[in-house]
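Only one protein chain is missing; all other protein chains are in place.
Now for subunit A:
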């Protein structure tokens, strides 16, 4: 009996320690004063470019929106993943249903730290694991632009997630593993400015790796297979390998890549398809210089074999 009691106490103590460690590891961490000071004033025109590079409208506006409707960010687009269904929220300038009441600090914490104004973890379906690599000034520019878009009323439904993914606090552990503002590809000194500019667009605001890089079981990007292609988050398809030796853009020149992002036509004059259609429309809004920088970066990164399993062997005939 005494032994049993001792065991129970030990178990409780251990459990308590575990809970305390979990609590400590999963505290939603916000930006420090230094990072906040680096944000700066923000420029609306530059912010629009970030908005297009980030493709915000593709998830936060209604599907197939064109023209002014692209700026009506009511949310509601669903992302059906193995973790459950994520629903993009209203991020219009409405103070109640959108983020019109958020300060620059609130906004920067969401973009760079994945923390909401209420201090809760956000789900990385909102690709802050990429946005964390953005320059603080770009975030301030985007904030300035977001202030200019129309206020839209109405809230999107909540996410519908399975246990344990429905416990937000657990995302603190995910962030320990996957949230970092360090660049993914380490370029040597003397790397052309064009490549580095492309790196900022691809690894940061453009969040290309979110679809083109395979994910671990825990749902984080496998940085050792950066942009190697992956199974699509939704459906049965694959997202192509866009590293230099990847099948997706094998043999494409920088001009071919930039041309594809601008026109939607491959060098073989096939057209863009799948979820890349929305992305390409956004890329077409960037400057030629931006698209050329993205192309230069994609030609400069390490090659990887495909990050998705080969298609099942074809039946004869």
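Following the convention adopted for this analysis, a contact is a pair of C-beta atoms (placed from the backbone, for glycine too) under 8 Å apart; a residue touches a chain by one contact, two chains touch by 3 or more; residues count from 1.
By definition in this document, contacts and distances are computed from a predicted model.
Participant: One chain of this complex is not shown here; going by its UniProt record, which of these names is it: "Prokaryotic ubiquitin-like protein Pup", "Cytochrome c", "ABC transporter permease" or "Pup--protein ligase"?
Facilitator: "Cytochrome c"
Participant: Quick one: which of A:120, A:153, A:180 or A:271 touches the chain that's been left out?
Facilitator: Spelled out, the listed residue whose C-beta touches the missing chain is A:271.
Participant: Among A:120, A:176 or A:263, which one is in touch with the chain left out?
Facilitator: A:263
Participant: Since one chain isn't shown, list which residues of subunit A touch it in the complete complex.
Facilitator: Subunit A touches the chain not shown through residues 229, 235-240, 259, 263-265, 268-275, 277-278, 280, 306, 308-311, 314-317.
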